[in-house]
Each structure stands twice: as structure tokens, then as C-alpha cells.
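Structure record follows, encoded as C-alpha cells.
With one protein chain held back, the other chains of the complex are shown just where they sit.
We call the chains A and B, going by the order they appear; numbering starts again at 1 in every chain.
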Amino acid sequence: MNHFTSIHDVPNIEALIHKALSIKHASVFESPIVNPKSNIQNPKTLVLLFFNPSLRTRLSTEKAGLNLGMNVISMNADAGWKIEFEDGVVMDGDKAEHVREAAGVVSQYADVIGIRTFPTLTDRERDYAEVVLRQFQKHATVPVISLESATLHPLQSLTDAVTIEAHKKTARPKVVLTWAPHPRALPQAVANSFVEWMKARDVELVVTHPPGAELAPQFVDNVQIEYNQRKAFEGADFIYAKNWSSYTDYGRIISPKENWTVTAEKMALTNQARFMHCLPVRRNVVVEDAVLDDPSCLIFEQAKNREFAAQAVLEEILNKHT
Amino acid sequence: MNHFTSIHDVPNIEALIHKALSIKHASVFESPIVNPKSNIQNPKTLVLLFFNPSLRTRLSTEKAGLNLGMNVISMNADAGWKIEFEDGVVMDGDKAEHVREAAGVVSQYADVIGIRTFPTLTDRERDYAEVVLRQFQKHATVPVISLESATLHPLQSLTDAVTIEAHKKTARPKVVLTWAPHPRALPQAVANSFVEWMKARDVELVVTHPPGAELAPQFVDNVQIEYNQRKAFEGADFIYAKNWSSYTDYGRIISPKENWTVTAEKMALTNQARFMHCLPVRRNVVVEDAVLDDPSCLIFEQAKNREFAAQAVLEEILNKHT
Partner (left out) sequence: MNHFTSIHDVPNIEALIHKALSIKHASVFESPIVNPKSNIQNPKTLVLLFFNPSLRTRLSTEKAGLNLGMNVISMNADAGWKIEFEDGVVMDGDKAEHVREAAGVVSQYADVIGIRTFPTLTDRERDYAEVVLRQFQKHATVPVISLESATLHPLQSLTDAVTIEAHKKTARPKVVLTWAPHPRALPQAVANSFVEWMKARDVELVVTHPPGAELAPQFVDNVQIEYNQRKAFEGADFIYAKNWSSYTDYGRIISPKENWTVTAEKMALTNQARFMHCLPVRRNVVVEDAVLDDPSCLIFEQAKNREFAAQAVLEEILNKHT
């Protein structure tokens, strides 16, 4: 694997998911988890650049790198490091460094670069062009991993695919992505990315959301959309809840009249579905306490699987590049 | 040891102090200080969460973890990570994550979690209930170490007990905790915790402070209080200076008419007492230059002992849990 910025970078999705599961298995039984390629005298360096804040992505990716014997250097680049992404500009404004130099310099020190960058939610064209990630990737000379970009969150989606693979009870489970309420305008990245990965898996995918919450057509073409949340839940094996702001009226908070909170009563419509969410989650807004606190809820296992997903991705990249 | 949030978590105080002293001894003689339980192929992970800023606690605890071959990940959680601690709340306000998920998620990545959280100094009931620490501990699934909480600072107090043990010249030294002036409202945590640990040691403890600086009764019950600082200093072997704001008129800055600064002249009343302070210290407000710059002053040795105290605590916890 050369980069990991979307599902399209992955040569063998099935193999990557099973690699993560085998890392998880080894971890539980405390077998050695160090990559045989790692070398204490020549450790590889993972540099993580956070243009936006991060908790679980940072913890899980740092840990994955350390598991592999890598040196990990994390930098909060959110304040003060203003980068110019346009070519040919006279840089006499507030941007002190061009992405050509920024990406080129970090590449001098890193064997792999991770980047987190959120959308503007005001400039749809720019966000969906993934200007920050793509420009950084273009000018970096080492592999780039997305730690969540403007429109995608592939490390989360790989984790979700791993979690579903580990807990499916039928060959072709019904997986429902349901929109849920939230007081803030959130990116569409987790939803876009989840749909992209589920389409590549052997699952029955249904996306349910109120009118106005339609995702970008390039993601949901050929995907079953159901505007009736209760109907969508019927027979579901996995309920994946997530809020996102409007794609069509870009960045607007969607406030449907009906109650879209995931409740225990709605979960009773399913085939004893396992509840999933990428976290952080607002209790009793996105989902009721009763659902989160039920033993069948998978949110902590998802969080744990982030580590193995990141480790699988790093191993694939290191195996290719070292 | 399961957790380390107060002296009550410690099964054998004497043994813990001597463990820290033996780590210190090994360190000086450059013998191996790596825990035999540590395993380079399965390193344990220490996650330190700072809800409040930290310099020496962070440096010393990170170093202690690294000494033990642990992977250490520190996160400044002070800005932006607003956590809900109440159960059953509809989370439609400014708090994006509930402590149930916050503690549960960090537990997925950490073998030990360290938490620093300061008091509000406005809500005494909440501070003394240690809501943040106790809720985090309740919902974490791995051991929790206090890096200073609202009302206690046990890593500092263990350090102080180690320092006194190493420098006592008599079987039962006289230890004086003296209040000292400060322009800001400071927590009572260091003072509460010091009293708690000294009560468990074979020392003659005297607490001296102006009227209005009384500590919480649960800490100073059965402790000798002396409102006359000079009288308290007579015959002392250790002078431990610290400012704290009012417990009774909660959070108020105490401004006595008399001068409570520790001076060389006052130190002359003691039995050649060693001066101690947890740092940072305001020179010529808390204590005169002459006292700090005297070779008998123990502040840097206290700072150094923080490392060995943290390492002893981590070793005890790792030995129990791995």
C-alpha cells in the first residue's frame, strides 16, 4: 500500500481487515506484536500532524506506531502554522509557509506522515476536492495516512468493517447507517467513508435519514436510501448512528420534525442489532442511555479496534516501503 | 496496588517509600532500572491526561514510565475536550462527550491512566467529592493514578515522605507544615495530602497557619494546629511551606496582617530544619531567597524524588495488573 487516504488506496480490502483481526488476536494473547521489519537500530518514524483536534485517533495511531517499534512524533499544527495551498501566490499575507515546503520538510524526517484536517463546511467545492490532504500528499515524498480528512475517515471505516466482520452472525448482515440529531454542524466524513467501505463488503446496506440529509451522490449512488427510520431498522443486524450536516445546503444543521434519536424502543425493531458509533457521542441526543449502556453495544470495541486498524495500515505501508 | 488516588489506595506505605528509595539508589549507581516485567515486545502504555497544566508532574511521570520501558502518551485535555459528568443528561449543550465514553475509550489504549484535574475553588462540595477523578476512575477499566486532583496530590506527598525518610536525623522528626502567603487563590490539595501522609508516618506533625486558613476537618482531626508560626518552628526538623486558599470561606485568598513568609531568621528558630516546598515557589513571597539558596534546602531533591515516587507507584500497579 502506498498511501491510505481512502478505500481506493487499498489493494486488498479483505486481506487488510483480516490482518487487523489477526493483530487483535495476537494482542489479546500477548504474543509478540512487533513487526519483524522493525529494527531497534533503525526505527521508522511516524509523524502525525493534527490541523484539527483529536483524542482517539491520536491515541490509537500513536499506540499502533509504538506497537510496531516506530518513533512517533505528534504535532498540533492547528494554531499558528498557516499554510498556503495555492501555487504562484505572492505570499505577503498571513500564511508563512507553502505546502510545497511544509510537506517536503516533514518528509525529510518521517517515513510515514499522518494528517488530520477537517472541512470548512462553508466551501463545499474546496472540501470535496480535499485540497489540504491532496496537496500535502502531492508534495510529500513519503506515504500519507489520513487521520480524517474533509470528506472521509478511512481509519474509522476500516475499524468499522473489522468490527462488523468480527460480530456478524450471518454471511450477509443487514447494516443500517442512520442519521441522528446533533446541536452542531458536523462533517459528512464518517458517513461518506462508512458507505464507501460497506459498499465494498458483502452486506445489505441501508442508509436512513430525513429529507435534506442526502449525502453526496458519488457516495450513495446505487445505495438503498430509506427516509423512514423505523422501517430501515426492521431486521437490521447492525445500527450505525452518526450525525452529519447538510451536503445540499452545505454545512447547515438539519433539524427534522420527527425524533431521529436512536432509542431502545427503535432497537427492538431490529434483529437484535449491535449498536455502533464512532464517538464522541452525545447521550440522549444521538442515542439514548439505554442503548449505549446495553452490553450488546459495540462502541468500546470499535475504539479498541482503531488501534489494530491503524497498525494493519502502518504494517502494510512499511512492508511496501522498507 | 489497584489505583493511586490517595494514601488509602496504598496497601503498605512503608514498603512503597522504600521501593522509591531503592529505585533512587539504583538510579544513582546506574544499575539497570528497567522493571523485569517490562517486555520490549509487549510494552505497557501509560496515558497521561492533563485537564490542567503541568510541568514537573508531567516530566517526572513521563520519565518514570519511560524508565519502566512503557510507552507514554501525554495529552493536554484542557482545551476543547468538555466532558459531561452527570448521568441521564440530554447532552445538547457544550459538552461533546460523557465521562462514561471518555474513560471507557482511553481504557482501550492504556494499561494505566494518569489524570490531572484542579478544583473549581468555587464549588466546595463538588471539589471535595472529587467528581472528575472519581467519575473517571469509576468508568475506566484500568488503574488510575492521580497527577493531582481537586483536593489531593498523592504523588507529591509520597515524594515528600520519601525525602523526609532519606533526611531524617532522628527516629521521630518534627515536621512543620506552614501556610505561606501567595497573591493567587491556590488549591488545598498539597496541604491536605501532605497532612494525610504525615499522619501515617512516625513524625511529630504540626500545622501552622493564620486564622481563616483552617484545612478541612477530615484532614486535620487529631492534628496539632499552632496559630503562632514562630512557636511552631521551634525545634522543627523539616519546614514544609505551602500556600492554600480558604476552605471555610471557600477559595478566598487569605491575607493575614502578620508576615507569614518563611525567612532565614525564622529558620534559625528550628533544629537546623531542612526547607521543603513542592514548587513552583514565589521567591520573597512564600520564602526568602536566603532560605531557598541555602545548601540545606531540599527543593531540588524533592523534584528529583518525584521521578522515583512515580516509578515506584507504576511498578506496584504493573506488578499487580500484568
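The working rule: contacts are C-beta pairs under 8 Å (C-beta built on N, C-alpha and C of every residue); 3 or more make two chains touch, one makes a residue touch a chain.
Treat the numbers as computed from the prediction; the structure is a model and nothing was measured.
Asks: In the full complex, which of B:Ala15, B:Val90 or B:Leu279 touches the chain missing from this view?
Replies: B:Leu279
Asks: Touching the left-out chain: which of A:Ala96, A:Ile225 or A:Ala268?
Replies: That would be A:Ala96, which touches the missing chain.
Asks: Residue-wise, where is chain A in contact with the chain that is not depicted?
Replies: So the residues of chain A touching the missing chain come out as 40-43, 45, 47, 71, 73, 75, 77, 80-81, 84, 87-93, 96-98, 100-102, 104-110.
Asks: By the contact criterion defined above, which parts of chain B meet the unshown chain? Give residue numbers in ascending order.
Replies: Touching the missing chain: residues 30, 32-34, 40, 53, 55-56, 58-60, 62-63, 66, 183, 279-285, 289, 292-293, 299-300, 303-304, 306-307.
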